[in-house]
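Of the protein chains in this complex, all but one are displayed in their positions.
Chain IDs A and B follow the sequence of writing; residue 1 opens each chain.
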Amino acid sequence: MKKSALFAAAAVAALALAGTAQAQDKIKIGFLPGTVDPFYQNMQRGVEQAAKDLGVDVVTQIPQSWGVEQETPLLNALVARGDLNYIISAPVDTTQMVAPFQAANDAGIKIITVDTFLGDGDYANGPVKFPLSFLGSNNEEGGRVIADGLAKAIGDKGTVYLISTNPNVSSVGAREKGFAEEMKANHPNITVIGPDYDLDDQAKATQMTAAVIEQHPDLAGVFGTNVFSAQGAAAAVTNAGLAGKVAIATWDASAANMENLDKGIVSQVLAQKPFDMGYLAVEFAVADAAGVTSIPKHVETGFAVLDKSNENDPNFSRFIYK
Amino acid sequence: MSDPVLSIRRLTKRFGGLTAVKSVSWEVYPGEVVALLGDNGAGKSTLIKCVAGVHQPDEGEIFFAGKQVHFARPIDSRSAGIETIYQDLALANNLDVAANIFLGREKKHRYLGGLVKTLDERAMRAESQTALDTLEIHFPTLTQPIESLSGGMRQAVAIARAVYWKARLMIMDEPTNNLGVPEQQKVLDLIRRLRDQGVPVILITHTLPDVFAVADRLMVMHRGRKVTEKRTADTSTEELVGYMVGARDDTRPAAAAVP
Partner (left out) sequence: MQIAAADGAARLPPGKRLLLALSDLWAWLFLAVMVLFFVVAVPIVGSATFVTVRNSQNILVAIVPIVLLGLGQTFVIISAGIDLSVGWVMSLASVLSALAIRGAFNAGWPVWLAVVAGFFAGTLGGAVVGFINGVIIAKLKVPAFIVTLGSSFIVRGVALLWSENTTVIGLPDIRAYGNESVFYSVRGGDHAGFYFLHPPPLATNELRQLDRILQWPVVVTIVVVAIIMFVLHRTQFGRHTYAIGGNLEAARRAGIPVDRRIIAIYALSAATAGIAGFLSTLQYGAGSAVIGDPLLLSSIAAVIIGGVSLFGGAGTIIGTVIGSLIIAVLTTGLVMMSVPAFWQFIVVGVVVIVAVLIDQSRDLIVGRNESGAET
């Protein structure tokens, strides 16, 4: 919570100084997300809204797929324009992307990273210090939030199954870790089975969940770390006549997951706040241009858990990626 | 003598600057085994590939069964009745005897007015058996992949196939290569049986004992040219070697004088 307070202070300062900034040369910001997907599309809306509200220009480039080879040329192209003051970007690799962003920084463009980070994400004391700030949500924390939400939905007892895509992927790996640790630490009456890995294959997720139901007829909940894992698990649960009785939680408030929530395929969706990430990043750039020196190096934008009870509440529905 | 089955007139085939076959004329008559001899690179394979439709001659004409023919593809030559058995046998080793004999010309059952067609395995097996019987070839079973058969037995399958499809001319490229002695005898025996059934055979070889064992006549090529044509009975191994290495040449009387 203290971080939120900090960011609020910065935001206020930014807004107060926005007028001054406008009086000078108009600020130009480059926006370079990781790839084309609903999450970053939502972030782009945040960036564009902030640009409109604060009167700055934004130039957007989007890599067609996730990868160092896709992102670097676009970054270099943005730098080569020569008219940008800031670049807001989601680096696709913590190590390999350091040099290209360092080069951009050396060209006089300040860097703000969103969703993902460079080095270890600690721009105050870590190995990479040049970016202005990192705004994102923490996968491990998200895993804990889901664990708490799922525990609440199943009455804080019983067996839950953790099914994920591939081992050794940092994002879903951290989700698994946070989920399992939180269950162990704060929900002693819940047993976690897994993780099993479906290799991003829904049919395999269905098969694995079906096998777990055979073994544990008392299964109360499933956390599928991505849309396929959750959809696959849901098919097995429906087949076993347990629809509505086994809570299924999944990650990201994408349109597909929200449709699954509406159809009752999943029961909880964890939303990150990409819109906020984008909006805040622009505010930070404007504040920095206005001379604010107390911009936080790291802001966690947090999560919202969506379910049938709150998905139409505007306070929550604004987190749906669209 | 009756009309020739195959008649080649002044056939020339060039590959770039190299003349592989130079103005060769040759005739093959019904019911005879003729050998085509020559060292490696003498042009015998090229000549035969022109007849088989693999190559097209640059000059000259080919008459088959009295009519001039132009074979654009191997299948054209085949459908005219010329069966060529190459060294690699052109058999599918993973299929059984009957499937090989009927390969590409399978017998079918028709259902629903020809909409659905299935293989008529029983008829193909029965007819294969008949074809093998006429050549006195005996397999215990026709249902195993021929890869488990010996080289000689696979030659027999290829020959049976040609006989079944009523080949009017059979061309065999080094049929006894890579075979053990007993197997060689079996294959030569089959060649005689083919001739006895009236199918002329062209035997491409450089194994002279085979020539004397089965061939009625022979033709020798050297560097793309026909250097002699003789009845087997009228020649000897020594003389043939002379023709094959280029020491003798009937087309150049002067050269013949010099040993």
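Please note the rule applied: contacts are C-beta pairs under 8 Å (C-beta built on N, C-alpha and C of every residue); 3 or more make two chains touch, one makes a residue touch a chain.
Everything quoted here is computed from the prediction, not taken from an experiment.
> Give the labels of the shown chains that the missing chain contacts, considering the complete complex.
Among the chains that are shown, those touched by the missing chain are A, B.
> Can you say which of B:113, B:182 or B:198 touches the chain missing from this structure?
Per the contact definition at the top, the residue touching the missing chain is B:182.
> Which listed residue, B:108, B:122 or B:231, touches the chain dropped from view?
Checking each option in B:108, B:122 or B:231, the one touching the absent chain turns out to be B:108.
> Decide which residue listed in B:90, B:213 or B:241 touches the omitted chain of the complex.
Per the contact definition at the top, the residue touching the missing chain is B:90.
> Among A:167, A:188 or A:291, exactly one should touch the missing chain; which is it?
A:167
> In the complete complex, the non-displayed chain touches which residues of chain B?
Against the left-out chain, chain B lists 74-75, 78-79, 84, 86, 88-95, 99, 103-106, 108, 117-119, 135-141, 144-145, 147-154, 156, 178-180, 182-183, 185-186, 189-190.
> Write the list of chain A residues that the hidden chain touches.
36-38, 41, 167, 193-197, 199-204, 206-208, 210-212, 214-217, 227-228, 231-232, 235-236, 238-245, 254-256, 259, 263, 265
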